[in-house]
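Here's the structure we're looking at; comments come further down.
Up next, chain A:
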Amino acid sequence: MDTDARPDMPMVRFDQVTKRYGDLVVLDRLDLEVAAGETVTIIGPSGSGKTTVLRTLMTLEPVDGGVIHVDGEPLTHMERGGRLVPADRRHLRRMRGKIGMCFQQFNLFPHMTALENCMEGPVHVLGMSRAEARARAEELLEKVGMADKRDEIPARLSGGQQQRVAIARALAMRPRVMLFDEVTSALDPEVIGEVTRVIRALVNEHQLTMLMVTHQIGFAREISDRICFFDGGRIEEQGPPAELLDNPRKPRTRQFLSAVLDAH
Partner candidate 1 sequence: MSYAEFLVEHAPRFADGVVVTAQQAVLAAVLATAIALVAGLLRLAPVAPLRWLAGTYVELLRGTSLLVQLYWIFFVLPLLGVSLDKFTAGYVAVGMNLGAYGAELVRGAVLAVPRGQWEAALALNLSPTRRMVRIILPQAVAIGLPAWGNLMIELLKGTALVSLIAVADLMFVAKQINGSTFLSAQAFGTALVLYYVMARFVLTPAIRMLERTLARRMGRVA
Partner candidate 2 sequence: MIDWRWDFTLEILPRLAIATGQTLLAALLGYAIALVLGLLLAVARRTPWRAANAAIRELVEMVRSTPLVLQVFFVFYVGPQFGIRLSPWTAGMIAIGVHYASYLAEVYRGAIDSVPKGQWEAAKSLNIGPWRTWTGIVLPQAVSPAVPGLGNYAVGILKDTPILSVIGVAELMHTANAIGAESYRYLEPFTLVGLIFLLLSLPAAAAARFIERRVRARLGVIS
């Protein structure tokens, strides 16, 4: 049952989601909604659960309580006779196909060229012909400015270049939702710009729903529709960038922002 995004239905919805690592509660009955086409950035101190939000959405980790909904359907559960049961493999794969993720450590496949990295998913998951997949991959590499490096293996690319290829690779799968997990945190300062440039272009052109975790506050202000400040596994405060960053209401938010801005 694939619904086209309806303006009133959130693309992503966390409904009282809880995640524990042993005794540590990392997500604490989280409620979060992201509308279709919205760009939401999550900021907050280390250990606040920011990355876990993305990882549970990408099904890299299971949740311990609550339900995540994507595009109108539950992610890790299925509806059976009015009840929610754990999802079977087919449902999971179908839902997972709507989400794409870029990682802090890029995680490009080291034994494949940039082009092959971008073709892998389309050929083996989407069932595209190699010619189709190649054309699409080349188009996307062009878009992220890596067309001339398409035949290089990751070891011969800089961090910024690898991350751009990683973005192209994720986009090649035509996801509805793109997740960016601290994608600039492992980069040298002078190449952060190449990656943020690419992401900025995505906001303008693609009408993707984007969820970003980052320390780059300035960049977040620029491209986000909404910023969420995370603390202790819950959203402490959220709002449009101008509101949250310039007029934070909660003391924790103010404390965090002044500490972060002090550091720059």
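The candidate set was assembled so that all candidates are chains of the complex that A comes from, given by their letters.
Rule of thumb we're sticking to: a residue touches a chain if its C-beta (ideal position, glycine included) is under 8 Å from a C-beta of that chain, and two chains touch if they have at least 3 such contacts; residues count from 1.
In this text the structure is predicted, and so the values were computed from the model without any measurement.
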item	value
Numbered candidate touching chain A, per complex, among 1 or 2	1
Chain A - residues contacting candidate 1, complex	58-60, 93, 96-97, 99-101, 103, 105, 107-111, 120-121, 124-125, 153-156, 166, 169-170, 173
